[in-house]
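Yeah, one chain of the complex is gone here, protein chain that is, but the others are all in their spots.
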Amino acid sequence: MSDEKQMIIPKEAEEKAWEIARWMNKKDQIAVNFGMKVLNVKPGSCVVEMKVTEKMLNAVGITHGAVTYALADFAFAVASNSHGQVAVALNAQIHYPAPSKAGDILRATATEETKSRRTAIYRIEVKRADGTLVGLFTGTVFRRDDRVEQWMKD
Amino acid sequence: MSDEKQMIIPKEAEEKAWEIARWMNKKDQIAVNFGMKVLNVKPGSCVVEMKVTEKMLNAVGITHGAVTYALADFAFAVASNSHGQVAVALNAQIHYPAPSKAGDILRATATEETKSRRTAIYRIEVKRADGTLVGLFTGTVFRRDDRVEQWMKD
Amino acid sequence: MSDEKQMIIPKEAEEKAWEIARWMNKKDQIAVNFGMKVLNVKPGSCVVEMKVTEKMLNAVGITHGAVTYALADFAFAVASNSHGQVAVALNAQIHYPAPSKAGDILRATATEETKSRRTAIYRIEVKRADGTLVGLFTGTVFRRDDRVEQWMKD
Partner (left out) sequence: MSDEKQMIIPKEAEEKAWEIARWMNKKDQIAVNFGMKVLNVKPGSCVVEMKVTEKMLNAVGITHGAVTYALADFAFAVASNSHGQVAVALNAQIHYPAPSKAGDILRATATEETKSRRTAIYRIEVKRADGTLVGLFTGTVFRRDDRVEQWMKD
């Protein structure tokens, strides 16, 4: 999607993105309770992993749609806030092309589709370890004037 | 949306919807862990309630988007499976017009927009006790050939 | 959805909404070419009608999905700009529960789901004359600082 990989990212921006991601990974209660772990982050993108447990299943015994959504949503939050400007979700859409089950390791990869002063769009792919796409998420944020760093002081 | 309220629903269909809802409320691990409770159900519609706890907050201390989604998603699952035909989510979209916080009682009301043999669309409104809309969810299901009752035997 | 119907709308706001709607109905080239007609407008809501012609069909001879979208989208634009503050579409979603065909009169009814200073959400139902829902549209706008009246002078 974006060509950010080819661009040279200032070391400072990347370090700030990591600081924000680590802080979010500790403070976000769903990330903590579901055992999500940020594996990588760059300004505008990230990779998050999680293992599906018995507590994450729906009535028919497969991974709950809301759990797949939660993983994508946390990757969305990390990627959209990684620039330092506070980003709040306006809306999101998720497709469920295939199921997953207890024991599966799910990996969410977030990339920035577009970013303007006030809004930005992110794409998050959630895949099983065998590469099967189990969630395809598109989210839009409103970018506020305040900074994530202000929240991190508290 | 639908005029189902005005229609006379056979007592049997309503009882079956309640049986399915009670079974889902017990077996769905997210519904159980988040303390969701089905307050009402009719074929194609339902009302579910949940109290926001400290474990459901995001990094900036408000209700996690994935929690609002989870409540809407469970109401979506109950409403779409209440007819007895197994319904699996194809995709869903959620808007977040306002936030909520720990202590808030959230109520999700699911209604059936349309239903055909193979697909159906549901609208779920999630509101705070003061009536403020905090989640607006639209979900589409694929309706399979098997019956929910088959799953309930296990 | 909204309780606006029960609210008393100042006569001035309603007249301004009509002025804006009439101007948009004349200037919007798709509305003009597709023969769309605003039947009613209030601040935040409107009703638009259109007759499906042979020029609006897809390869298999039914109404083109983009035509149903276009009608919903124009109703969305009128409703979201009717307050006088310029509203630009961020994103939209449409469901197609049933088809329509040449000769059908389609009616789009737009209502305001929520509105804040910077964003607002609209729901548009597109129905055939027999009441069948053929399009269900949800759209989000970003509300800019400029006024529609400034555009109307040109």
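Note that the chains take the letters A, B and C in the order they are written out, and that residue 1 is the start of every chain.
The criterion applied here is as follows: contacts are C-beta pairs under 8 Å (C-beta built on N, C-alpha and C of every residue); 3 or more make two chains touch, one makes a residue touch a chain.
Quick caveat: nothing in here was measured; it's all calculated off a predicted structure.
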item: Options C:K37, C:K55 or C:K101, residue touching the unrepresented chain; value: C:K55
item: Selected residue (touches chain absent from view) among C:A17, C:C46, C:V67 or C:L133; value: C:V67
item: Chain not shown, touching residues in subunit B; value: 90-91, 93, 118-119, 140, 142
item: Positions on subunit C where the hidden chain makes contact; value: 23-24, 27-30, 33, 54-60, 64-67, 69-70, 73-74, 77, 86, 88-96, 151
item: Subunit A residues touching the omitted chain (full complex); value: 93, 95, 97-98, 113-114, 116, 121, 133, 136, 138, 140
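To be clear about the criterion, only the chains that are shown with their structure count from here on.
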item: Chain centroid nearest the full-protein CA centroid; value: B
item: Interface numbering overlap (same over half, different under half) for subunit B and subunit C; value: same
item: Subunit A onto subunit C, rotation angle from CA fit, given as a multiple of 5 degrees; value: 180
item: Centre distance in Å when subunit A and subunit B are each reduced to the mean of their C-alpha atoms; value: 24
item: Subunit A and subunit C: spacing of chain centres that average the CA atoms, whole Å; value: 34
item: Distance between the centres, which are taken as Cα means, of subunit C and subunit B, whole angstrom; value: 29
item: Multi-partner residues of subunit B (at least 2 other chains); value: 93, 95
